[in-house]
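Apart from one protein chain that is not included, each protein chain of the complex appears where it belongs.
Showing chain A:
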Amino acid sequence: MAEVLVYVDHVDGAVRKPTLELLTLARRVGEPVAVALGNGAADTAATLAEHGAVKVLTADAPEFAEYLVVPKVDALQAAYEAVSPAAVLVPSSAEGKEIAARLAVRIGSGIITDAVDIEAGADGPVATQSVFAAAFTTKSRVSKGTPVITVKPNSAPVEAAPAAGAVEALSVTFGDAAKGTKIVSRTPRESSGRPELTEAAIVVSGGRGVNGAENFHVIEELADSLGAAVGASRAAVDAGWYPHSNQVGQTGKSVSPQLYVANGISGAIQHRAGMQTSKTIVAVNKDPEAPIFDLVDYGVVGDLFQVVPQLTEEVKARKG
């Protein structure tokens, strides 16, 4: 069976969930060979093996942390040359997309970004994408070279599928471009203690209707009662009420949770672009004409300051 390269997104050896989802998809197309780079690369092997990686290629070098993107492209290219895979799959983070795109151009291949599903096809993997703010679903294929495809979080279930996961050191020679962009300093994002926005099963968001940073606790309390991540519209972010890293939409995060709860959000096309593929959508908005109500499975026309705290109390009471 052909091998498929899977680029591993991990933090100091802890594999992030989208990579495990990627392994599920990779197994439909071939035998997953994982590529893990940087600090803790070898520590990813056990988890990757549990989820189907037949091999784990690892490399660590200071360049990965000290320079932007290109050293990782050099490494992924080395893995590509060592394995000659049938496809290369990369998680659709901002960095993942850039790594994948540069690799594609280097190896003379086409690239598909932000797939939400992958199936095996007669002429290679077929990728499903959600486009035009999720108004359309397309099926595409890479028609030149080895398919390079990036896949959005929450696009496939995580499945246990034990495999060998043999660790092999990958030898990487960095090219001239590798040291082009220096990462002078790095400030890690402070964890809110809540689930990761793009990975969460439930997202509770607040918009302009929340009317002030000091009111966002209403949204956070509902989120915490449900074990959810907190999102925000751009209006709320631009007003400085909530961090940009929590923005949902075209220029923020794209989320696809089981449940999305929109509070005081009108539902502009750019917001919908980031949440329209959520399985179940509910909204609280005082304007019955708000476009968000076109999307909802359940909507409450009312003041969020009345409805949301009542909901939070109910959730807490029922969960005991």
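In the analysis below, contacts are C-beta pairs under 8 Å (C-beta built on N, C-alpha and C of every residue); 3 or more make two chains touch, one makes a residue touch a chain; residues count from 1.
Please note the rule applied: contacts and distances are computed from a predicted model.
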>> I want to check something: the complex is missing a chain, and I'd like its UniProt protein name from "DNA-directed DNA polymerase", "Electron transfer flavoprotein subunit beta", "NADH-quinone oxidoreductase subunit L" or "Glutaredoxin".
In response: "Electron transfer flavoprotein subunit beta"
> From the list A:Val54, A:Ala200, A:Val248 or A:Val284, which touches the chain that is not on show?
Replying inline: A:Val284
> Of A:Val35, A:Ala75 or A:Val126, which one is in contact with the hidden chain?
Replying inline: A:Val126
> So that we can see where the missing chain sits, which residues of chain A does it touch?
Replying inline: 11, 68-70, 73, 93-95, 97-98, 100-102, 104-106, 109-114, 126, 130-145, 176-177, 180-189, 202, 226, 244-245, 250-251, 258-259, 269-270, 273, 276, 280-282, 284, 288, 293-303, 306-315, 318-319
